[in-house]
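A single protein chain has been removed from this complex, and every other one stays in its place.
Chain lettering (A and B) follows the sequence in which the chains are written, and residue indices restart at 1 in each chain.
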Amino acid sequence: MFLPSLALRILPSLVTATLIAASAPVMAQNGPLKVGLMLPSTGTYAALGTMIENGFKLYVSEQGGKLAGREIQYFKVDDESDPAKASDNVNKLIKRDQVDVLIGSVHSGVALVMARAARESGTLMIVPNAGADVITGPMCAKNIFRSSFSNWQSSYAMGKIAAGRGHKNAMTITWNYAAGKESVDAFAEGFEEAGSKVTGKLNVPFPNVEFQALLTQIAAQKPDAVFAFFAGGGAVKFVKDYAAAGLNKTIPLYGSGFLTDGTLAAQGDAAQGIMTTLHYADNLATPRDKSFRQSFEKAYKTGADVYAVQGYDAAQMLAAGLKAAAGDIHAKAKVIAGIEAAQIDSPRGKFVLSAAHNPVQDIYLREAKGLVNEVKGVAAKALADPAKGCKM
Amino acid sequence: MDLTTFLIQCLNAVQYGLLLFLVASGLTLIFGIMGVINLAHGSFYMIGAYMAFALAPLFGDQFVLQLFAGVLLAAVLGFVLEWVFYSYLYQRDHLQQVLMTYALILVFEECRSILFGNDVHGITLPPWLSGGIPLGGMMTYPLYNLFASGLCLLLAAGLYVVIHRTRLGMMIRAGSSNRDMARGLGIPVRLLYRLVFAAGVALAALAGMVAAPSTSIYPGMGGHILIICFVVVVIGGIGSIWGALVAALLVGFVDTFGKVFFAQFSGLSVYLLMAVILIWRPQGLFGKAS
Partner (left out) sequence: MTSRTLPILMTVLIAALLAVLPALLSPYQQDLAVRIMIYAIFALSLGLLVGKTGLVSMGHAAFFGIGAYVTVLASPEYEAGSLLVMVPLALLAAGAYALVVGALCLRTRGVYFIMVTLAFAQMAYFIFHDTAIAGGSDGIFLNVKPVLMIADHTLLDFAEAKTLYYFVAGALLSCFLLLALIHRSRFGHALAGIRSNEQRMRAAGFQTYWYKLAAFVIAAVLAGLAGMLIAVKNGSVNPEMLSWHESGAVLMMIILGGLGTLRGAVLGAVAFILLKELFASEALMGQLAVHWQLTLGITMIVFVAFLPNGLIGLAKWPKLTRRAGAATPSAIKSAS
């Protein structure tokens, strides 16, 4: 077998050229509405990404696979919850796949990069989780909506409740990142507006989970209450450590709902009795919520959670906009007006969108009992995020 | 800071340090004796934690038995891994070792995702380990932390005995100072390496199992501890178990008190410590001078 040496020499370049050809974009046909899902499928938030996607797809399948008469074609990108790659990832959806709608993301840093890209390209974007206040604050735009919450909403409500329960001072503890800071500041706002005082703000580098040193500090300072913001693995560890240090018997722990959402099975006894605020609870038991949870369980063999609801509602919002524009996604003004005017019949309760495109929703007070966060009442009715800095 | 709080913080530091020691000792053994730089060592820690999660339903309250079973399984895994993968790395240069073990991390992470999903998991402790010791009226010190520290100390002592007081330890020390000579003297170096590797994996996995009830089990848990263990090994000196112990405790103290006094810079404190040691003794506190 004689191979021309010349050919062999350019073999490396040939291999590369093949790879280039293989990465050519998938050409989409006219007709279906292209929905770009930028959610994490690897990393700590992968489970949340799956829930959001399932919620979204559940609504679409409930409508017979079409929204306002348009078939839906999905394009998925794994954002790895990595803001450094977010720019390239969102470009895959906007420039390569040329999606009509962007849905994402879980991580606030990623969502911020997506929002900037969406602002530049004018693509409609619905955020199904990232709570960064900035997204419906200084970064707000006509084509950016959110179906979830703002970090301010649930924590502000908690601050008011905690002060209302007679706690005169409190300490806060959270990760040193945007979501943590915003939540803690919102809690302080609500708490201090009601006359109490936050006496210490403790920070843990993100995503560190070594809390022993700081728990000892809390025990030494003896505040009336502690407010914590953690999510996922950090929430599990913090709650367990708090109980292991015996603090759950002496200093009541409060938190934003993410402290106990989706983590109760792992937290076990340590989480019993913790009160949190969130825009959703596991046993709302309204007819709407019941039917949603039933269909979700049937389709995906697992219970729904707040992330699934947020994904589901993102689809509802999209449908509302499309209906108002009779299915034509390019009639941007009509789509936007449609979503703005819509009243979304969500499993969490009906909500409308604020001027800055954030849900105006009831914030529930919940208590962890057994394996569910039981609703105890409404902490704040129809709470709207103040959208500081939004100029729309 | 009053005395009680100071003492509790010291306990915290020692506990963290001892856990680091478990993982770092495996790492330094593998480095020192086989000369293999193993980036996947953090993954063994993760494997231990997930193994604890998988075994928990089978063993119920028999926690100590569960630990034994886990260690055994991990040792077997280590034995097999060395045989089919790591033994081919000895002849290769450091760069290739780095890359292959780094790629192995990706593979392990993905396998973990396929087998266990991406949710966070917890382990409930048996009642005899769940209590706490009341301290100063406001908080209790978790009994489990004391148990974990005690276990680590026991293991450290056991390691010392094995390496310095048994024939096996003698062979290990011989193999690490001069491989060819040791082989020439009839020591079964191949088998020895396999055993040492298995032991290293078992130690890391044990650390994961011991930490799991308090750390909880989540994706990516191997990455952070790997780098801290590298720092421990660099500070202590490669191949020195005693160095790993001293360095791990040092890191534990710097990290814990760093968090208390310099919250913003606590992540840096450990690296600054390493930089200082490097200026003073580049081969580590107990490493051999090159």
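One rule holds in what follows: a contact is a pair of C-beta atoms (placed from the backbone, for glycine too) under 8 Å apart; a residue touches a chain by one contact, two chains touch by 3 or more.
Since we're looking at a predicted model, the values are computed, not measured.
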{"item": "Residue of A:G55, A:G109, A:G255 or A:P359 touching the missing chain in the full complex", "value": "A:G109"}
{"item": "Sole residue of B:F68, B:Y90, B:W128 or B:Y271 that reaches the chain not shown, by the stated touch rule", "value": "B:Y271"}
{"item": "Positions on subunit A contacted by the hidden chain, ascending", "value": "1-3, 5-6, 8-13, 15-16, 19-20, 22-23, 25-26, 41-42, 75-78, 82-88, 91-92, 95-96, 108-109, 112-113, 116, 132, 176-178, 205-206"}
{"item": "Subunit B residues touching the omitted chain (full complex)", "value": "31, 35, 37, 88, 92, 94-96, 98-100, 102-107, 109-111, 113-114, 223, 227, 230-231, 233-234, 238, 264-268, 271-272, 274-275, 278-279, 282-284, 290"}
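Here is the rule we use: only the chains that are shown with their structure count from here on.
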{"item": "Mean-CA-position distance for subunit B and subunit A (Å)", "value": "35"}
{"item": "Complex contacts: residues of subunit B adjacent to subunit A", "value": "1-2, 5, 8-9, 12, 15-16, 109-110, 113, 117-122, 124, 132, 134, 136, 138-142, 144-145, 214-221, 224, 255-257, 259-260, 263-264, 266-267"}
{"item": "Contact footprint of subunit B on subunit A as seen in their complex", "value": "42-47, 50, 176, 202-205, 208-210, 212-217, 219-220, 222, 232-233, 236-237, 240-241, 244-247, 250, 262-263, 265-269"}
